[in-house]
Each structure stands twice: as structure tokens, then as C-alpha cells.
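What you see is part of a larger complex, with each chain still in position.
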Amino acid sequence: TRHTEETKENRELHIKTTLRELVIYIVFLVILCIVTFGMTSSTMYYYTKVMSELFLDGQFKDTKNTFRGMTTMHDFWRFAEGPLIDGLYWEKWYNGRNVSDDELGYIFYENKLLGVPRIRQLKVRNDSCTVHEDFANEIKACYDAYAETLEDQNSFGLMNGSAWTYQSEEELDGSGHWGLISSYAGGGFVQNLATTKAQSRHTIEVLKQNLWLDRGTRVIFIDFTVYNANINLFCVIRLLVEFPATGGAIPSWSFRTVKLIRYVTATDYFIMACEAIFILFILYYMVEEGLEIRKHKLSYFKSFWNILDILVIIIACCCAVFNIYRTIEVNDKLDTLLDQPDEYVDFESLSYWQVVFNSALAIMVFFAWVKVFKYISFNKTMTQLSSTLARCAKDLAGFAVMFFIIFLAFAQLGYLIFGTQVKDFSSFENAIFTLFRIILGDFNFHELEQANRVLGPIYFILYVFFVFFVLLNMFLAIINDTYSEVKADISSQKNEFEVADYFKKGYQK
Amino acid sequence: TRHTEETKENRELHIKTTLRELVIYIVFLVILCIVTFGMTSSTMYYYTKVMSELFLDGQFKDTKNTFRGMTTMHDFWRFAEGPLIDGLYWEKWYNGRNVSDDELGYIFYENKLLGVPRIRQLKVRNDSCTVHEDFANEIKACYDAYAETLEDQNSFGLMNGSAWTYQSEEELDGSGHWGLISSYAGGGFVQNLATTKAQSRHTIEVLKQNLWLDRGTRVIFIDFTVYNANINLFCVIRLLVEFPATGGAIPSWSFRTVKLIRYVTATDYFIMACEAIFILFILYYMVEEGLEIRKHKLSYFKSFWNILDILVIIIACCCAVFNIYRTIEVNDKLDTLLDQPDEYVDFESLSYWQVVFNSALAIMVFFAWVKVFKYISFNKTMTQLSSTLARCAKDLAGFAVMFFIIFLAFAQLGYLIFGTQVKDFSSFENAIFTLFRIILGDFNFHELEQANRVLGPIYFILYVFFVFFVLLNMFLAIINDTYSEVKADISSQKNEFEVADYFKKGYQK
């Protein structure tokens, strides 16, 4: 974006350089879109769907409950003995015939289970909190909500084997996890399952009979990774059951479908070529922006567009570096895996970073699209519209502040009144999201009413009246007024030399 | 807010005092937020959720129905024999082993059942209403809808024990309850359950075999309280089944998760300190406002901001007083409880007042936030926006009156036409809420259509056309017009000395 500022005197030259810049930018954007769209496909969604339905919607044998609906510790064992084992080991065809040895170890007959699944639990000590003096005689043990410092690291139960003795995060080479209720460390009591159905069932039975889960248990992880060679995708699966200090069980899960091995088919190599071109573009922009920074010094950073440029470049660099790291790391893991097929292999953190990488790239593309607006004002209507938005930005921002003070006051009120009863108000963030959703018309009035039959409806009606009927209309009033002004201003200006004229002129020559 | 009015001549001084006031106010607000946010936590929601899922979603053994879906008297017994007993007494681990004696009496192995649960019913007399003369020969008994004056207080059935003889509200030391259909007195026929599963099951069986519930029964309460020492929370549970005079059963419930013992952990003591500071602030504001009232007399009450101040102070005082009462009362109850562990202990009304206390505090915080707007007009954009809102307030209020006349006319029409068929129109209030929800897009058109195939759609379309298409836009028109006026007014004024200038000046020195 070097030339833009310098050539204001000569409008024709200015348009010429703008157009050249625009053409280059469009090529850049096309390459970028190819790279990112090449990165994902609908197949990835179907993979996630198929795997998650298998484990989350499989019914328990007796209660017909599912993993999603789990509410007690007992349900965990029902899940482990039923849908988990049945989902992991497909040893028979639909007509009852055993699958051949070659076909063993594939979920849905298609998805290779990499290594063996691992079950891990974390516990807290029975003296991790203080019982109020009135109850001190009655209540002997107190298990606080999970915190790393409160972890119970003592062996228990059978006292032997990894299931009954604690291993630290370093020993397990694990990583932390941000659960629904708390953040958990990477250590704990660990039990690997086997490669056959019968053995795994036995392992689980032993754990259950010896009360592996007890009052101190705060979370249990089930981790495994599957690989589908047909479509060259990994699905890294973590099933999580949190046991809050309140009793009961809260299930959650992550199914990360990632393409860890990137270059296999012909299409993959085409994407690779585009990535190379993209890197060249980034180098070109780095040089250009570098020159500009040297020239304009600090004033460079006052332009919104320049900051956008810098952001895009930084994200691109990080992504490139990660791409290299990923390739090395995956090779490493696979080597280990192929040597020891009966061991657990941890793809958890690798898949996490891959998802971060994808998100970063996605955000970069979004910024790149926003930058198109820099070049868009090539005819009068467009100028009029974009300058309306630009001019009312300050007023809108000012009003947004006022709007959000009221909004947050309502959110806090809702959180404090309904927080203990209604999921949508169970935390301050949730209350904010819920109030946004009310504006769009997506909410559950009956829950609010049930939580508090007097304040619920009053709260709802006041909110709708003040925010939906009154405040929201201020946004419109601001935009409407600014548009009228801008239109009046522009119609009073003399016509400037426009892009359209440039083309017309070129055509007439 | 003393100085604001006096110093209009000297704008610089005015800004200085305003800024000082603002800083003090922000400190006050921060303290207030700490106190209220310290009062609640997401754990409370999880506690409510876990306990309510246990009792409300547990399936009956034969019909697979749940408490939520209860429709007949028979369902009540199915519930009592199944999910209620199973939910209250956890005497076995998931592997079938009995829990140790220390661990007996804990729901989910974590939540101590305080005392024993109590079942209570209220009946009406069989001559509580007049049968129309045409049916007088056919229909011998008539049981009216519940009203305290119609209560049947005669012993019945086995004629012995509290289950079969009436006790008044005073004898039971109970309190009334506002149900879905009616408000109920605190007396009735009462049966306490036992501390073991087998005994409780037997008690329920005896009641069922002797037709404890009959045509006169209008409501049945199941009350108990659990305490979780891990997180220091009480959950006061009331399950309610109303038997309307129409036949059938209408279940409802309240799960009140409250922190009755407030100061146990270190964090609790930090909150206590903040509460002390808060009390000091309130004293400071009381003195200040007192001085102002003395000075301005009645004209003091003409300012919206002053009334807000008064409201905040009054609520704060009430809350402080309740805080003391709660501490004494809880101690009292717990002493009784620990002496007689086999008795029922009533936390119902205590928890009710605790919820009122929380709500009052929440509303106070909301008012405190609204007062921020008093200080907000420190730059031109803000002034412009806030004076737009202030100036159109009168017109908006005027239009709101007209809007609500039409609105209420529609609500009454909907109530009278669809009231007997559609839940959303089953009472006048419900009709009002439903019409509000239609504006936001949350409604069930098919129910309306099914209730009346001709008037349903016509009503819906007329309402949407007149209220959504036409009237709602008047709000916008009013705001839009006022904004244009205000903007024109302000741009014609000379620039006043602003807060920004004040800082600039200070900076230049």
C-alpha cells in the first residue's frame, strides 16, 4: 500500500496505481481462498458426525440412556460396559460372521484405532476443604471442587498397577484440559484398555468391582485416536465425565477431525504449490510494509489498513512455522506407534494446535476480505455508502458504550436473579449471550418464568421494552441521520474524476 | 450528589467535583459488584441441576413417565415408590456393595439429607360447593377448588397418627405456598418418612393401601433439605403435586440452592470485609442524602437521581438487617437438627427469604449501574445521545400508553378466544407475555390455528400487521426525529468546556 498516500495530486495516476494494487490483491485473495478451502471439506464434518453419534448416542443396555444424558457415577460404568466397548471393537459383521484378522481393529470397519484407548482419572483429597464447625461431628470427609493443589496422589484400592498409583503430568507426557467446571492437570491414575473386546471388558470389570471411582474422583478422561486411510483424516477423541463436588456427573467431549498428514493425493500437491505462492506473496508484503514503516515511522500505525496488513503478515508467519513443526511431530508419533501397537499414543495436544492453526488461518482470511473495502470506493454510490459507515462510526461507538452499560446491567441482574435456576443465566457470560439471543428472538421464556414467577416476566418485559423497543432504534437513528447528511454533502460536491471515467477514457483512445 | 447543583457558574470547578464524585462512585460500584458476585457462583446452578434431574427426570418403573409428566393420582404413587425413594436413599455403591455406616444418609454420596423428608397433603370438604339442582340426585359429593375456608380438617382412614389427623399451620410451624392453581395454607395431614429406604418404602405402602389420597385431596407437598459440605451450600427442595377440581395432577417444584452459612473459607472472609466497606459507604451516602433533603426539602424528590439514591439506601439497610437475622436463625435450626436427627427440619421459609434477599441485592446493583448515566455526559457524543433519550422520553411514554391499550385489547381478545385451549393464552398475564414473545418471533402458530381454525390465523395476522408492522415503527419514528433535532441543536451551540479540555489543561501545566 506504498503508493496510495504519495500520489494525491494526480488523480489519474492514483487510480492507475490503485487498480494495479487491486489486481495484485485479488490474485493474493484467490490464492488464499484456494489454500484455506483446500484445507477443509464437508467430509470432515461427516467424519465428526459419524464418530460422535457412535459414542454419544449409543444407548446403555438397561436404562436406554446415552453418554449425552449421563447423570450419575453408575451411568459411567453403564457407558463403559456398553456403547464404549461396542463402539471401539468391531469384531463381527452384521450377519454374525467374525471379521478377518486383517480387518480387526477398525471402527465401522474403516477407521483404524491407533494404539489403545486410555482411561484416566483425577481425584481430590478427603481433607481438601473445611467443614463448618456445626457439622464437624457429623461429616468426616470433605472433597472440594478440583484444583491442582488439592489433588489426591496416594495409591488406593488394589495399590498396584498404573490404575491405582498416581503418575504426574511429566511421567505421562500429558497436557492440561479446560473442562466445563474446572481446568484439569495432565497427571492422574491411568488405565490402558486392550486391543480386543474381551480383554477390555475384563479390565473395566476389575476397575468397577474395586470401586475405582469414589467420592474423591473429580474427572475421568477416555482418550483415543482413529485414522481413516480412505480420506486421510485423523479423529482425535476425548470423552470427559466431570464429577462436580455437588455429586452427579457432567459429560462433555471433543471430536477433533484433523488432517495431520497433509500431502498425499494430487490435489494435496496442488494446494502445496498454492501455499508456496502464498509464502512468496507474504514475503513481498513484508518487504513493502517494512519500507513503509521505515518511511512513515510511528504515523504508519495510525492507519487502520496498515494494522490489518501487519496482522495478516504475523498470522501468516506463525502458520508457516507451525506447518513445519506439525510435519516433524506427526512423523515422530507415527514411528512410535508402529513400533509399539499396544501402547497409547497421545495426539491430543497436536490436534489442539492443528485446530488453533486452522482458526488462525480462518481469521487471517477474514482480515484479508475486510481489506477489500479499502479499494471499493470506485464509484459514487459506493463512496456514499462507505463514507456513511465511516462517518457514523464514532457516534455508533459512543452509543455502543451506552448500550453496553445498560446491557451489562441487565446481564448482571439476570445472572444474580436467575443464575441458580436457569442454564442460560448460569454464568455472567451466558447471561450476556442470552440477552443477545433474546433480541434475535431465540430464548426460553418459560424457564425464566419458572425460575421466578414475579421477577421473571417483569425482567423480560422491561428488557424487551428498553433494549428492543427503544435502545436498538438509536442505532438506526444514528445511521439514518448520517446517511442523509452524507448524501446531501456528496450531491453538493463537484464530480471527481472516477474509475468509471478512467475506463471510459481508456476506451476512447 | 450535593455539589452538582451549586457550582454551575464555574464549569471547571464543576467538572472537578463531578470527577471526584465519579471516582468515589466507581469505587462504591466495584465493592458492590464484588459483594454480589461473591454471593453467587456457577456451582450453585450445577447443584440445582444435579438435584432437580435426580428427582424430576427419574423414570417410573412401569410407565417410564417422570415427575415432570405426571398426570394422575396413580402417578404420584409410582413416583413415591420409585424415583423418590431411590433418589433419597443411596445405600449401595454402583458395584452393589453396601455403603459404610458413615456414608449412610448422603444423596449422591455427597449431600447430607438434613433430618427426614416430610409428605403433607391438604384436602377440601365434600360439601364445599353446590351441585346444580338438575344433578342433585345424581352427584352426591362436590369438592370445590382449594380455598383455606373449605379445608377438610376431619380425621379419616386409619384415624390415628399425624398422617390421618389434621394439624394446623401453627402446630406445624409451617408457612403458606403459592402454587400454580391456588395458594395453600401451611397446615394439613403430615407424614414424615424414615432414615432408611426399607422403612420409608413401608410407610408409603401403608398410605397407598389405605387410600390416603382421595377425591378431596387438592395438593401434596414433599419437603426436604440437603446440605453439601464440600461447597457449603443448602438445597431446599419442595416437590408439589396439585390435584385440581377438574381431576388429574399438575406437578410443580422448587429447588432453592442457598448459602445459609456464609463465612467459612478465606474467600468468604474477604467478602465479609467488602461488606463492611459497603456498609460504611451506605452510611456515608445516608448522611449526604440526609443533608441534601434538609436543604432542598420536597424539591429533592423531584430529581430522578435522588429517588434512585434513596432506593439504593433503603434496600441496602433491609439487606443488612436480614443478614443478621439469617445468621441467628440458621444457628438455631442446626442446633435443633443435631439434637434430633430423625425429625423434619423446616428450611422452607428461611430459604425463601434468602432468595428475596438475593433478589433485592441484585435489583440494588441494577439501580447502582443506572446511576452511572448521571456521570456519563462528559463528551459531546455522549451528551448528544443521552439528551436524545431524555428528550424523547415524554413522547415515548405517551406512545407507550397508546401502544399498550392496543396491546392489552389484543391480549384480552386472545385470552377470551384461545384461553380454554392454548397454554400461552390460558390467563391474561400469559396472553400478555405471549404477545410480547410473538414480536420477538418466539411462538407456536400451530397451537393457535388448532384452537380456532378461523379466528386463530386472522388474529395472528392482524396482530402482526398492526403491532409489528405499524405500531412498533412509531417508536423508531419518535427516536429518529428527536435525534435529528438534538443533533441540529447541539451543532448550533458553542462548544462548552468539556472534561477532555480539563485533562488537556492539566496535562499542559
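Residue numbering begins at 1 within each chain, and the chains themselves are lettered A and B in the order written.
To be clear about the criterion, a residue touches a chain if its C-beta (ideal position, glycine included) is under 8 Å from a C-beta of that chain, and two chains touch if they have at least 3 such contacts.
Computed from a prediction, not measured in an experiment: that's the story for all the values here.
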| item | value |
| --- | --- |
| Identical protein chains in the complete assembly, only 2 of which are shown | 4 |
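Rule of thumb we're sticking to: only the chains that are shown with their structure count from here on.
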| item | value |
| --- | --- |
| Cα superposition angle of subunit A on its copy subunit B, in degrees to the nearest 5 | 90 |
| Chain centre separation (subunit A, subunit B; CA means) in Å | 35 |
| List of subunit B residues in touch with subunit A within their complex | 33, 36-37, 39-40, 42-51, 53-54, 57, 59, 93-95, 97, 102, 107-112, 178, 227-233, 255-257, 261, 264-265, 331, 334, 338, 358-359, 361-363, 365-366, 369-370, 372-373, 376, 379, 381-382, 384-386, 388-389, 396, 400, 429, 432-433, 436-437, 439-442, 472, 475-476, 479-480, 482-484, 487 |
| Complex contacts: residues of subunit A adjacent to subunit B | 63, 71-74, 77, 129-132, 134-135, 137-140, 142-145, 181, 208-209, 211, 213, 215, 244-248, 250, 394-395, 398-399, 401-402, 405-406, 408-410, 412-413, 415-417, 419-423, 426-428, 438-443, 445, 449, 452-453, 455, 457, 460-461, 464-465, 468-470, 473-474, 476-478, 480-481 |
